[in-house]
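Here the complex is missing a single protein chain, while all its other protein chains stay put.
Residue numbering begins at 1 within each chain, and the chains themselves are lettered A, B and C in the order written.
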Amino acid sequence: MKKVAFIGLGSMGMPMAKNLQSAGYQLHVFNRTTSKVNEMESLGAQGFTVLKEAIKDVDVIITMLSNDEALKSVCYGSEGIIENAKKDAIHISMSTVSPELIEELLKAHNKNQHFLVSAPVFGRPEAALAKKLWMVVSGDPIAKEGINNVLEAMGQGVFDFGEQVSAANLIKIAGNFMILSMVEALSESMALLEKNHISRQQFVDFITTTLFNVPIYQNYGKIIAQRNYEPAGFKLELGLKDVNLMHLASDRARVPMPIVDILLSKFMISLEKNRASLDWSAIELVTAENAGLR
Amino acid sequence: MKKVAFIGLGSMGMPMAKNLQSAGYQLHVFNRTTSKVNEMESLGAQGFTVLKEAIKDVDVIITMLSNDEALKSVCYGSEGIIENAKKDAIHISMSTVSPELIEELLKAHNKNQHFLVSAPVFGRPEAALAKKLWMVVSGDPIAKEGINNVLEAMGQGVFDFGEQVSAANLIKIAGNFMILSMVEALSESMALLEKNHISRQQFVDFITTTLFNVPIYQNYGKIIAQRNYEPAGFKLELGLKDVNLMHLASDRARVPMPIVDILLSKFMISLEKNRASLDWSAIELVTAENAGLR
Amino acid sequence: MKKVAFIGLGSMGMPMAKNLQSAGYQLHVFNRTTSKVNEMESLGAQGFTVLKEAIKDVDVIITMLSNDEALKSVCYGSEGIIENAKKDAIHISMSTVSPELIEELLKAHNKNQHFLVSAPVFGRPEAALAKKLWMVVSGDPIAKEGINNVLEAMGQGVFDFGEQVSAANLIKIAGNFMILSMVEALSESMALLEKNHISRQQFVDFITTTLFNVPIYQNYGKIIAQRNYEPAGFKLELGLKDVNLMHLASDRARVPMPIVDILLSKFMISLEKNRASLDWSAIELVTAENAGLR
Partner (left out) sequence: MKKVAFIGLGSMGMPMAKNLQSAGYQLHVFNRTTSKVNEMESLGAQGFTVLKEAIKDVDVIITMLSNDEALKSVCYGSEGIIENAKKDAIHISMSTVSPELIEELLKAHNKNQHFLVSAPVFGRPEAALAKKLWMVVSGDPIAKEGINNVLEAMGQGVFDFGEQVSAANLIKIAGNFMILSMVEALSESMALLEKNHISRQQFVDFITTTLFNVPIYQNYGKIIAQRNYEPAGFKLELGLKDVNLMHLASDRARVPMPIVDILLSKFMISLEKNRASLDWSAIELVTAENAGLR
């Protein structure tokens, strides 16, 4: 079985690495925080505190990091992946990062005869642990073929978006945009109804048993109706990165996306109101406040 | 069994009336177009060309009309419902109309000792025919109790939003807003992806088998991905009424709803581009054009 | 000299009526509040408490009222202007009202062989008193010719926008829109600068001595830089009417006006925050709050 290095044991990376370990892969793990490395070692993985050594002679390198900066920091430099991965190694980038960075990394990897596959995921930590992630993948067909089993060990389905390596990143951005658009639409509806003395919860119950009878509406509908923003499923301050990626993508492609403008404003206002650690759906509070409801 | 008058045999009213007829109600039907009346007569209903006679001595009067104007025209005046309905008659208004009109009609009805129940529906003509409508209802509890069977004969579920008679109208407005917000979000996503040479259909296939695995996303996703706006399921020119109702509701309640502003702009632009008879989801074309995609 | 009836002695009407009186017109005045009537009587005008008598046998009837409702209330009904003005009387509507109402009044007046001229004004009460109002006028050419002296007695300039009677109302709406757009642009600029620790006042001093070296920018710039919203030059709650007129005009004509959407939101939010009696430029506070500046 393939030797796999897993870089980044955060709230998403950790459960994903655990599933790979359970699936029988010979796992090298690397993380800045040693306690996470120790936890994986106790499960049988081989822990590393020097990145360069973690990836030496490894077939597949998975990165699951928080943003462009973090991904660049493990890729570039004399200790980084690009300099030190072996020939024909496949780097699977699973982070939510900009399509531009992925295209840039592809060029760097290709010079050193590595492959780069982009494979961002949809799902929260609980879904990662339960092997319920959805994955979207793009890049070189042969490389994708070679890592299919690896991906399948971490989720419930893989969707292939072709050879353009950044395609999966754009799909991830668009998917997050769909979720936040739903949050905004729910917020505006509920503000209208609450102001008219109609139960927010009853509205959610209605639409999520009829037209929008699907868990994502049920879960967010409930959170928003009850303003249950703590503890956060996904923190607002982290969500800003995703909204910025939407905005950057809209700018780069010259595609006016007015809902993105709304979302960006509401994230900015929310952060100014010290809601960084609330769930990202707490942007609803701005809508309610604008309506004089709080 | 109750004697029921059905006013308005349009594309929605006709299949609803048929279901009532099938359920065994003694039906009076009234419509401006005689051919529709004749069609119902052939099924056993009693047809009328004079409104006043259609509603005389009837227990329940259902109105299913296209807008506020049409509903007012059958309610007011010496030939109208308010003047001519019998004492204790229950008027079920099932049209998508403004909450203000419904509150106004309630007062007029109460003066003449009638009941008014508001019961707008969700679903298109095919759903109406298949008895698959969802209904939301509000108004006097005793009246609602009295007409429950009538409603159930026309749909698959009734959701009660309390005694405030216009509550169901606001729910209908909010529900339509949720649908159009989804249309706008899908349009913006697809424009971003198409501009980046990523398949619109593949994106729809992905999100509608995973996060948004529900018929309303599947159906609209397919229509929009394929730009299959003819024949229209619901015409853009009729949809403008619904968007105007959203806007009016937002204004009246002083609830800023920025997505409503976006929708209203796109409906206006679409009508200027002679798309009145396309499906209302054809507002997507404006988004695509703004991105230079057409 | 012409006999002139002046209807509406509010904060604008009063100084305008005084200037007419000074110019030597034989003035009939009518107002709901008797004290205002008395004040004009003390200056030599003839006061009336019955509208019908104030306008009997008068050549020119001027209305200066707060909104559509108020104008309708003096025009319609058995005691109103349309029923009681003499043949060939000229009604000059100087209120800021909807173009639709003006078109509707024209028809009613024409039936009774009256003329209707629309002549809204630009300027605040101080400008009215100082005879510094700007007037825009539209309607029948002969009627306009006939009342030119009357208008000139109340301001510093009259601009003719042709025969379409509602044209002047649309110009008034567009002019107010230009002013509020300036307020919004100043607000956004100043929020950006304040957040970067740059003096708001210094910015205003710079632009209003260079590019925007004109009193309207100087005055509003100063008010906004100093957040000097009390006492109000023009109250926010009254301004809402003007923004609603903009919005209605945009809707009727199907002209998307995104800055109007922004303004309407900010007025709604401001009213919810109990700022009804501040100057209408206090919508700036919402921009500042959204930026975390207050």
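The rule is simple: a residue touches a chain if its C-beta (ideal position, glycine included) is under 8 Å from a C-beta of that chain, and two chains touch if they have at least 3 such contacts.
This structure is a prediction, so every number in the text was calculated from the model and none was measured.
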* **Residue among C:A23, C:M182 or C:A276 touching the omitted chain** => C:M182
* Structure fact -> Full-complex touch with the removed chain, picking from C:M64, C:A85, C:V117 or C:V136, is C:V136
* Structure fact -> Of C:K72, C:R254 or C:K273, the residue touching the omitted chain is C:R254
* Hidden-chain contact residue, picked from the options C:M1, C:V50 or C:I198 -> C:I198
* Going by the touch rule given at the top, which residues of chain A touch the chain that is not shown? -> 244, 247, 251, 254-256, 258, 261, 264-265, 268-269, 271-272
* Could you list which residues of chain B touch the chain missing from the display? => 265, 268-269, 272-273, 290-292
* For chain C, which residues touch the unseen chain? -> 99, 122, 134, 136, 157, 159, 161-162, 164, 166-167, 170-171, 173-175, 177-179, 181-182, 184-186, 188-189, 191-193, 195-199, 202-203, 205-207, 209-214, 216-217, 249-250, 253-260, 262, 287, 290-292
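By our rule, only the chains that are shown with their structure count from here on.
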* Rotation in the CA alignment of chain A with chain B, degrees, nearest 5 -> 180
* Determine whether chain A and chain C, two copies of the same sequence, contact each other through the same residue numbers or different ones, counting it as same when over half of the numbers at the interface appear on both sides. => same
* Which whole number of Å gives the spacing of the CA centres of chain A and chain B? -> 39
* Numbers and ranges of chain B residues touching at least 2 other chains -> 254-256, 258
